[in-house]
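Only one protein chain is missing from this complex, and each of the others stays in its spot.
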Amino acid sequence: MSPLHLCLLFSSALFCIGLVGALARSNTILVLLGVELMLNAANLNFIAFWRYGPTPSPATGVMFVIFSIAVAAAEAAVGLALIIAVYRHQKSIRLQEANRLKG
Amino acid sequence: MSLSAQYLWLIPALPLLAATIAALAPRSARSLAAGAAILALATSFFISCAALSTALANPATHLTHNFVWFELGNDTVPLGWLLDPLTAFMCTMVTFVGTLIFIFSLGYMHEDANFKQFFCFLSLFAAAMLGLLVANSLLLLFICWELVGLASYLLIGFWFHKPSAAAAAKKAFITTRIGDLGFLLGLLWLYDSAGSLLLYDNGHGVLEATALGALGSAATLCGLTVASAIGLLLFCGAVGKSGQFPLHVWLPDAMEGPTPVSALIHAATMVAAGVFLMARVYPLLTPDALRVIAFIGAITALLGAVIAVAQYDLKRILAFSTVSQLGYMMLAIGVGAPNAAIFHLLTHAFFKALLFLGAGSVIHAAHHEQDIRQLGGLSAKMKLTFATFAIGTMALVGVPLFFSGFWSKEAILHAAHTTTGSHLPFYAALIGVVLTAFYNTRLIAETFFGHGRSHAAEHAHENSAVMTTPLVILAFFAIALGFLGTPAYPWLQARLSGETAVHGHSLLDGVGLMVLSIVLVAVGIGAGFALYGRKLRAKATSPDPLATAAPGLHAFLGARLKFDELYAATFGVLNSFTATAADWFDRYVWGGIVHFLALLGEFSGTVNREADEQGLNGGFDATSEKIRGTGQAYSRVQTGDAHGYLRWIAVSFVVLALVAIFGGVV
Partner (left out) sequence: MIAALALIAVITLATAAVAMSLRNLIHSALLLIASWFGIAAFYLWAGAQFVAFAQVLVYVGAVSMVVLFAVLLTRRSRADHVIAPDSLARAVSAVFAGAAVFGVLALAILKTRLAPSTAAAPTATVRDIGTQLMGTHAAALIIMGILLTVALLGAVVIASHDGPESRKDVS
């Protein structure tokens, strides 16, 4: 069990916690937070491999994570704006109620 | 003057032109129509005289002018004109008598509204009759034969608003048509056998030696030769047209037409066309055919005379006398004396036309009263009519020496007596002589003697000159014409045969026969006078002496031997049965088939529609439904539930990963 394994297990666990949270909660904001957790877990993965990966290249992992954080932030902002817009329409933030696209 | 055969067509063409003018003229152009008709026919008369002189100058030759009418592929249809003594005598007679009758009609039809049409139809008739006479082709003769029938129909039914007249016209047309069927069959057979319908054609004609030889030798069914069969078929046409037994039923009914029509068509000319036809095709007639003709003629002669005894209508008595005299003419042809037949035809034309015009004069004066029981006493009031009528009657009866009918009937009796065949026609003719004398005396007595038995008869007066002058002229000829064919000098018969020399025999030859006929005439007149002349009829309603003597027989004769009823019961019933059967057949069999086909069509249409709707549409609809259902089923995946999607993603990831790990892909 190398440290890498441990790091990976850690990130997988975090990912799954985020997944469970996104799946289980009906509050849209919480779903978004779950998604953020999943993204963070992915970032963890990148850093783990950057640190313990077989071919350590100078800063690729770090770069990637920086970009990933930026994107995640942007996505959180837009998502929350969407939540506000949807709230204005349906007066609640339960995700089940936003099912207009149902076939 | 002479007339080339080439110009013979002018004789019928002029009346045809007059008919066209009268047809196109407006109703008010009465004088134009009448004038054109009379002028045309008179001119035709003069041309006929020229033709007669040419024919007499060329004895024993048949002057022809043949031309091609039209061509059908390699065959041609030729027509032609024929100028021989028979044609010339007939044309002259028809045009002369016709002109006189036309003039008479000026007075008779003066009050009629359809005056112009009358002259149009009369001219049409004259044209057709003359065309029939000059024809060298049996085809042209048949065409004119039918046209004459048409003109007769138009003229009999001239007062068409009278149902009896319309029915009579129809009856005449249909009855003659039955005869014409035989005529047509004979024509077709002749064309098939001889290859031509021209009568004289430089040796190739039907009446010339080559064709006659071929026809006479070829045998057909019942042991008859082809010539006999064709001759009998052609005779059928004559039976219809000349009112022979059994197709005589139309002639009495044809008296529904105006009296000039009766005079011209049904006494003098049209009915004589049958006799003329037989005389024309005489070379074709074999002894077998002639025997049949003689018997039919004899039966008709007797039949007409017997029925006339019990008739009360003036014109019907004359009609039956016409039937009887036509029988005499056919009898003459049958016993081998066509020239005697033509002689009688010519004399008959004059005295019968005279009698009819006289009857017309009486009817006109008595305001269309035709029943002889209602007439009487006209001898004093209508002297000229009475005188001419008497002359006509004496000619018809055969009062000796001065009257034409005597000489012509004598010729017939002589021929019947000297024939090699059966003498039965001769005995029939003798009986006919007695009866003719009897009923004619009755007619004169009831119409002219005594005193007027009705208002009309009492107030009758003589007609104008336009009506009486033709009577006088005809009376003259009723006397004079007889001298053309006396046994001592049979000029007419000789000329008809084409001989230049006239071989008469002295009056003492055959004097026995002459005496016999005179005695018979005297017997007839005597009996008639005894019954009707001495004890004149008191009232219109008094019974006829014969009716009291033999009421059943008299009634039977009065009902014209019930021929009409017989025909209605047999042919009429058969015809209506056939018509009903045909209608049933058409309605239910053909109609049934058509209905069945329609039903079949409907059925196939329904099947198609059902197949289309249930099958195709259903199939398509079901498929579409299935697709839609599938789509709908699939669309249920779109729950709109974001959590669900995510859950599915997670699960799918798990599954895929497992499959990849353990499936050996990764």
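In order of appearance the chains are A and B, and numbering begins at 1 in each one.
Heads up, the rule we're going with is that contacts are C-beta pairs under 8 Å (C-beta built on N, C-alpha and C of every residue); 3 or more make two chains touch, one makes a residue touch a chain.
Quantities reported herein were computed from a predicted structural model and do not represent experimental measurements.
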| item | value |
| --- | --- |
| Residue touching the undisplayed chain, where the options are B:Leu224, B:Ile431 or B:Ala650 | B:Ala650 |
| Interface residues of subunit A (partner: the chain not displayed) | 2-10, 12-21, 23-27, 29-30, 32-34, 36-37, 40, 43-44, 47-48, 50-54, 56-59, 61-63, 65-67, 69-78, 80-85, 87-89, 91, 93 |
| Contacts of subunit B with the absent chain, listed as residue ranges | 643, 647, 650-651, 653-654, 657-658, 661 |
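The rule is simple: only the chains that are shown with their structure count from here on.
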| item | value |
| --- | --- |
| Chain centre separation in whole Å, for subunit B relative to subunit A (CA means) | 122 |
| For the subunit A and subunit B complex, residues of the former touching the latter | 19, 22-23, 26, 31, 95-96, 98-103 |
| In the complex, subunit B residues that touch subunit A | 632, 634-643, 646-647, 650 |
